[in-house]
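Here is the structure we will look at, set down as structure tokens.
Of the protein chains in this complex, one is absent; all others appear in place.
So, chain A:
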Amino acid sequence: MAERLKVHVDPDKCQGHARCKALAPELFELDEYGNAHEAGDGTVPPGLEDKAWLAKSNCPEIAIDVIEE
């Protein structure tokens, strides 16, 4: 059974570096200030798991969680 992933951005930690949006544009959105939040409820569509981990490991503020469900 394949694991399902969800991404979550902690809004108190995000400072708008926007690395996640550059690396995984399908999984994150930016607000008018350039701060990030997860797209929809954060569910990672099949095939995009690698991008989720990449976004997490390039966030300078350690603001991104990848949750395995």
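In the analysis below, contacts are C-beta pairs under 8 Å (C-beta built on N, C-alpha and C of every residue); 3 or more make two chains touch, one makes a residue touch a chain; residues count from 1.
What we mean here is this: contacts and distances are computed from a predicted model.
Peer 1: From the names "Biopolymer transport protein ExbD", "ABC transporter ATP-binding protein", "Thiol:disulfide interchange protein" or "Cytochrome", which one matches the UniProt record for the unseen chain?
Peer 2: Looking only at the record, the undisplayed chain corresponds to "Cytochrome".
Peer 1: Please give every residue of chain A in contact with the chain that is not shown.
Peer 2: 15-19, 21-22, 30, 32-34, 54, 57-62
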